[in-house]
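Only one protein chain is missing from this complex, and each of the others stays in its spot.
Think of it as A, B and C in the order they're written, each chain with its own count starting at 1.
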Amino acid sequence: MNSLNYAIGAYVVGLGLIIGYAAWLWLASIAVTRRENRQNGQERR
Amino acid sequence: MKQMNSIFVSIYWLATLALLAIGVVMVFAYTPTEVTMGPVQKIFYLHLPIAICTFFSCLTVFVASVGYLWQRKAMWDHLAHAAAQVAVIYAAIVLLTGMIWGRAAWGAWWQWTPRLTFSLVLWLLYVVYLVIRPSIESSQRRAMICAVYGVVAFLDVPLVYLSVRLMPDIHPSSIELEPAMKSTLIFWFIPVIMVTVGLIAASFKLAKRQAACNITRELPLPKSKTARPLRPTITSGNRGVV
Amino acid sequence: MTATDLITADKQSPQADALDWVIRARGLSLHIDDRAILHDLTFDINPGSYVALLGANGAGKSTLLHMLATLTVPTAGELRLFGKRVGRGNPAIRANIGMIGHQPMLYRDLTALENLVFFGKLYNVKNPTDRAEELLDQVALSHRADDPACTFSRGMVQRLAIARALMHNPKLLLADEPFSGLDMASGRMLENLLAQLHAQGMTIVLVNHDIEQSLALAQRAIALRQGRIVVDAQTCELDLETVIQEIGIS
Partner (left out) sequence: MMLLLRQIIMLTGKDLRIEARSRQTLGLVIVLGILIIVVLGLGLGPEQLTNGASATATLWVAYLFAGVLVFEKTMSVERHDGALASLLLAPIDRSVIYVAKLISNLILMLILALVITPVAVVLFGFDLSAAPGQFTMIMAMSILGFAAVGTLFAAVVSSTRLQGGLLAIVVLPLALPLVIASTQMMIQLFRDGKPIGGTGLTVLLAADVLYLVTSWLVFELILEP
């Protein structure tokens, strides 16, 4: 039966990488938004 | 407009997640277990679509690199960078799932079989693309080098595929798919393609915004008429040297 | 410094005299990564004039000079040299341009003579060795003809660079910060050499950060600030103060 665990493991690895990358992108976009607000804020002051 | 856009994006990702979930349920509940290989064959429904989409992202890197070489616009470089990131992630998935399959089916994590070697070399090719980027400071130079690399690396892929087939293929395994399996496989293509396009688009937008932030926009120089610039001290040595 | 004629008079092809300009720039601009380096530059440089490009660091003067040397392609606008439009791949135009810079732009492992003969052959100059010997004599380097360029002092290398730039009898000489790193004596000598070339009808475009020296040497000054022309006048009408102020050296 352990080959079923391997199959499950493969899906966990595959989808995990995709979701991990998406999360990383999301975090990076938050950081960029903060930089943008600061830069825009700077010029307006 | 911004508001509309973000709604669309969240709907898009929710739909993709839903489809992925359905796909997983189909694989483990609906599709019959393959008779000769056993449950490990279920990896195939994820492995094949991701492999196809890896090729699609490598193609995007190639097209974007050619675009940059032709038009020298930073936008192409951002697209190439985004697609390369997705290509590396997907190649890693193909490689890892392939190794897991090999482990389950033939007991060893790694064998120099054509398929495994191909995904390893493909992954290496595009990891190098990402690795060399930070070590080049000027953004224009970096875009240029990456564009040339992006072109040659993609043209390398068929060569790798051909040369890898020279290797002895110990386990030629081509399994017959029952109709239920076929439908699951086809179903799986939809979410995987949506994820690919979504990730490339998101990464592309992010790269563009990051580049926009990086452009050093000092505050505009004071108009020379109004603000008196510092008088340079004109000594005999440096005659009015700036 | 023998005042012999560095460029033989008969080489001036009649076609150049017919036109009243050597360089005609219309709306030249250059964008790198969506940042404008040069903005819509329009100017004419007529034969035999001595023009100085001034500006603070990063104002784009060196970039403009590289563009005049057809080494950089402008993203917009049109550049015409010697009556011909500059496009991709234009050997005919480049054959009339000589360039010197803060780097000698020659091979340090080759000897002075080998360098000159090599570049002469590239421009398919007839009997390059004689031409090289003649030029080495004029820049007072003939006693060092067979020594590798790496054994030369900074001033001697600069003189060799001028000889290399003149091997193919160019009509236009572009100089990119040639005085940087030169001591007083070699600087003075280079000034005289350039003045002599100008006297013999050579069109010179000099990029120099030493404003007073440029005003003293050149006939006409074009000052750039953040990629725009802010001053374009004869040097006699300009004084150091206004130029420094215009360039906006903060």
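Definition applied: contacts are C-beta pairs under 8 Å (C-beta built on N, C-alpha and C of every residue); 3 or more make two chains touch, one makes a residue touch a chain.
Everything quoted here is computed from the prediction, not taken from an experiment.
With respect to the full assembly, the chain omitted from this view is in touch with B, C. Considering B:Met37, B:Met75 or B:Met144, the position touching the chain not shown turns out to be B:Met144 (whole complex). In the complete complex, the residue from C:Gly77, C:Pro148 or C:Gly201 that touches the missing chain is C:Pro148.
Of the listed residues B:Leu19, B:Ile136, B:Leu177 or B:Ala212, the one in contact with the hidden chain in the full complex is B:Ile136.
Among B:Ser163, B:Ser183 or B:Gln210, only B:Ser163 touches the chain that is left out of the view.
Although one chain is not drawn, its touching partners on subunit C can still be listed: residues 66, 69-72, 89, 91-92, 94-95, 97, 99, 101, 103-110, 114, 118-119, 121-123, 148-149, 164. Residues of subunit B in touch with the missing chain: 69, 117, 121, 124-125, 128, 131-132, 135-138, 141, 144-145, 148-149, 151-153, 155-156, 158-160, 162-167.
The working rule: only the chains that are shown with their structure count from here on.
In whole angstrom, the spacing between the mean C-alpha positions of subunit A and subunit C is 53. Subunit C has its Cα centroid 46 Å from the Cα centroid of subunit B. Residues of subunit A found to touch two or more other chains are absent.
Residue positions of subunit B touching 2 or more other chains: there are none.
Subunit B meets subunit A in the complex at residues 13, 20, 24, 27-28, 38-43, 46-47, 50, 85-86, 89, 92-93, 96-97, 100-101, 103-105, 195, 199, 202-203, 205-206, 209-210, 212-213, 217, 219. Residues 1-4, 6-11, 13-15, 17-18, 21-22, 25, 28-29, 32, 35-36, 39, 43 of subunit A are the ones that touch subunit B when the two sit in their complex.
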